[in-house]
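Step one of this worksheet: look at the structure below.
In this view, the complex is presented without one of its protein chains, the others remaining in place.
Chain lettering (A, B and C) follows the sequence in which the chains are written, and residue indices restart at 1 in each chain.
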Amino acid sequence: MTVAGDYETVARERLQPAVYDYFAGGAGDRFTVNDNLQAWQRIRLRPRVLRDVGVVDTRTAMLGAPVAAPIGIAPTAAHQLVHADGECATAEGAAEAGMLYVVSTMATCTMEDIARTAPGAPRWFQLYVRGDLGHARELVRRAEESGYSALVVTVDVPTLDERDNGGPALEQRVELAHLPDGADVSDRHVALTFDDLATIVSWTRLPVLVKGLLRADDAATCVRTGVAGIVVSNHGGYQLDGTVDPPTALAEIASAVGDVAEIYVDGGIRRGIDIVKALALGAHGVLIGRPIIWGLAVAGANGVRAVLEELRADLELAMKLCGVPTLSDLSADLVVEP
Amino acid sequence: MTVAGDYETVARERLQPAVYDYFAGGAGDRFTVNDNLQAWQRIRLRPRVLRDVGVVDTRTAMLGAPVAAPIGIAPTAAHQLVHADGECATAEGAAEAGMLYVVSTMATCTMEDIARTAPGAPRWFQLYVRGDLGHARELVRRAEESGYSALVVTVDVPTLDERDNGGPALEQRVELAHLPDGADVSDRHVALTFDDLATIVSWTRLPVLVKGLLRADDAATCVRTGVAGIVVSNHGGYQLDGTVDPPTALAEIASAVGDVAEIYVDGGIRRGIDIVKALALGAHGVLIGRPIIWGLAVAGANGVRAVLEELRADLELAMKLCGVPTLSDLSADLVVEP
Amino acid sequence: MTVAGDYETVARERLQPAVYDYFAGGAGDRFTVNDNLQAWQRIRLRPRVLRDVGVVDTRTAMLGAPVAAPIGIAPTAAHQLVHADGECATAEGAAEAGMLYVVSTMATCTMEDIARTAPGAPRWFQLYVRGDLGHARELVRRAEESGYSALVVTVDVPTLDERDNGGPALEQRVELAHLPDGADVSDRHVALTFDDLATIVSWTRLPVLVKGLLRADDAATCVRTGVAGIVVSNHGGYQLDGTVDPPTALAEIASAVGDVAEIYVDGGIRRGIDIVKALALGAHGVLIGRPIIWGLAVAGANGVRAVLEELRADLELAMKLCGVPTLSDLSADLVVEP
Partner (left out) sequence: MTVAGDYETVARERLQPAVYDYFAGGAGDRFTVNDNLQAWQRIRLRPRVLRDVGVVDTRTAMLGAPVAAPIGIAPTAAHQLVHADGECATAEGAAEAGMLYVVSTMATCTMEDIARTAPGAPRWFQLYVRGDLGHARELVRRAEESGYSALVVTVDVPTLDERDNGGPALEQRVELAHLPDGADVSDRHVALTFDDLATIVSWTRLPVLVKGLLRADDAATCVRTGVAGIVVSNHGGYQLDGTVDPPTALAEIASAVGDVAEIYVDGGIRRGIDIVKALALGAHGVLIGRPIIWGLAVAGANGVRAVLEELRADLELAMKLCGVPTLSDLSADLVVEP
């Protein structure tokens, strides 16, 4: 049983089926949704023995923000669909656990309210461009002012799949906090280019990460454009079905730009051993999506905190069993790729 | 769910079991029928990001004939078994969608009636030699006169499997339009040779394609014999069970002769991502068989049009999500072969 | 459905469960029994097209004996367990089909009775040494005198698995024709050595084959010892569970000694395409075990004949569909090994 397994079982019982499916589902035949889970299992561990693991330290910094473990909350939309306190509860749980929260543009609480809920906690803002770039620039300014320490530009949603109307219908039940005035969820989604990325980088003193990369060449171009971090991701299987799996893409991207950018990964990570594998393959940290939603649905801020803390404890146990007392000991020789 | 999945479900409910099986079935243990579907899923995509995909253009030409998308209707027999208007309805649907229809020698409407139904639409004629070469030459002459723009010579049916009598029995319920006078469906099927192919090429000013190749050496010989295009195909699993899968054969044949002939592929293609993979592996376009039959069975010309248009829209979505605005951007780096 | 599939279904209904299991079963976890079937399916075909396959000829000679197809009956024990006429019926069926019958030492009819049933038919004798070499030498003399044209020495049964008592119990219900006087089925089974093999070769003017090889080095030693043919075999999964599969071993052995010995293979061959694959990998012919038992159980000599003729027709069809008019056209480029 994975850490989040029990939460998903309970959440599935409590949530309306459409809401559960909105978060659990994915694109196409859900090949990638399922493959993301299997991809981490295909990688085998070669644990070290007889190392001093009396003290194992999972603390690190993510682009400078100190965290209790290299585990962050991936940006996901519309938390009020599963809990009345929405993203504010998520932020509270993350702050209590001492881990990073990446707030989505599609949040149902404003970024300022979220910041006030947990001042000083490690927090990044995820940026979608909806409407026009001017609106996006205003979001970036607000993120800077309310204390977000990095900007995550998602680049793997050049279009919304308009045939799948379940999502927009649900999103209209709640109020999305960062859409342009008068806009609704079906408003034009802007497909970004490398030029747009350069423009966004020029707006801000915050470090910028790009989320949604699966190719080393694109990662290299992003780094040349001035980004400080990469989130290797196939969007949890929500966008393009049938992509290369996250660990495979991670290894390639980390080899290419891991020395000049911080590399993160999401998609299918459910266990401490998955995190060990990700870091051994070159990730600086991981992001967690669906498990956080299940924790939030079951027990609000406490559920979010519990999921994060259980994952951190599971990571610590996995590190002990792998003979690695510190995160910097997690190197490629610990894994066998399939 | 694939684009054609719903149509197959409904068609299966409406058609007599023997008719459904005639179109859905295949040779031997149906290993290849099933493997054709899985073969495309074994190939993974490496999407590009941050490309300008505001406008995605699926239009192209297939051996000179302009089409709305590189998606054609593969030749299949006896459409009156599933719809009273037979191939004329198929042609109408294809013309409305602006896509290519490859009319089979085994059609139940004459090629002239089909041509009159949708004058000016992109259309090729598929040639089987039944009886003698003289009769085939007459079919070629009629195809030229009624405006077919290319000839597709099917070469992977050197014999009919006489043990499987379901097919001929069904074909006798309808009237096949292009058999020799006095012939019936059980008449001798001619196994062609490279010499016969050269003869057929010599008869006509139309470009000739050869359909049913799975080997690069045979493709090279065909090109030397004067053919302008190759349809990589294992006949949808109807002929020899246990062949190499279409994408594997496609990659080899495209490497060998892709610069001197237009390469097409059929077998198991059901989604926009499958088409992206085929074109990335070197195909100029794809042909679709069974899904068209299900569309025709469910809603006649409208069903055929709908299947084609849904596939085209799915291709456009897949191209956007892969960061490729034009068909010529679809190159081999987008896929990982298993 | 394989050619023999229907016969097995009917045979299973008619035979006592213990008898069915005796022939259908295998050693250990029956991993090899099942894997033998799958091994041929793992190999893919690359058919040729546009070859002249108007006439396809399956006739050949097996160590000089002319046969209608390169398909022989593998030696199996105790045919009277499934049909009252036992091996005489098997011989009659094989003779009517014009194919080779390899008579087992463990037959329930004498080799002379079998020979009289079908004089002039292609026939080899399979030799087990039970008791002492003197008795074996007498069997060889009788085989020469009664017209067997080759000797097949089975070498992969160095011991009987005494824990599995089902076999001996069943074998005692019938009378084994070639055991030493006063012996019964539980008598000592002699494990042969290369020296014993040389001795056996020295006894006879007949060509000797060795059956039960899975290694190229052993095959080379056998050839140096004077054998004329090799039967690549894991004994149908009855002996050692978990061996390398027949097509893999075949390819290695054919590469090593295929130019100086005739190579045969058995294990899991059920279709014409399986035979095409075997010959493409270097086999001169194939042997069939269980399907013959099911044919014999269902319809005696007629069942044996039918199974052989259906397999021959299926081979002919597979050759046509692969574009190979003659057996000598079956070369390695026709297959893709997994």
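The working rule: a residue touches a chain if its C-beta (ideal position, glycine included) is under 8 Å from a C-beta of that chain, and two chains touch if they have at least 3 such contacts.
Model, not experiment: these values are computed from the prediction.
A.B. asks: Of the chains you can see, which ones touch the chain that is left out?
C.D. replies: Within the full complex, the chain not displayed touches A, C.
A.B. asks: Which residue among A:R51, A:R141, A:R173 or A:R224 touches the omitted chain?
C.D. replies: The missing chain is touched by A:R51.
A.B. asks: Which listed residue (C:T9, C:T159 or C:Q172) would be found touching the missing chain in the intact complex?
C.D. replies: Selected residue, touching the omitted chain: C:T159.
A.B. asks: Out of C:L37, C:L133, C:V223 or C:V244, which touches the unshown chain?
C.D. replies: From the options C:L37, C:L133, C:V223 or C:V244, the contact with the absent chain belongs to C:V244.
A.B. asks: Using the document's contact rule, name the residues of chain A that touch the chain not shown here.
C.D. replies: Contact residues on chain A toward the absent chain are 1-2, 41, 43-54, 271, 273, 313, 317-318, 320-323, 333, 336.
A.B. asks: Contact with the hidden chain only, please: which chain C residues?
C.D. replies: Listed in rising order, the touching residues are 28-29, 31, 155-156, 158-159, 161, 163, 191-194, 196-197, 210, 212-215, 217-218, 221-222, 239-245, 248-249.
The definition used in the following text is that only the chains that are shown with their structure count from here on.
A.B. asks: Quick one: do these chains touch in a line, a ring, a star, all-to-all (complete), or other?
C.D. replies: line
A.B. asks: If you fit chain B onto chain C using only Cα atoms, how far does it have to rotate, to the nearest 5°?
C.D. replies: 90
A.B. asks: Counting only Cα atoms for the centres, state how far chain B is from chain C in Å.
C.D. replies: Computed from C-alpha means, the inter-chain centre distance equals 43 Å.
A.B. asks: What is the distance in Å between the mean C-alpha positions of chain A and chain C?
C.D. replies: 61
A.B. asks: Where in chain C do residues touch two or more other chains at once?
C.D. replies: Answer for chain C, listing residues that touch two or more other chains: there are none.
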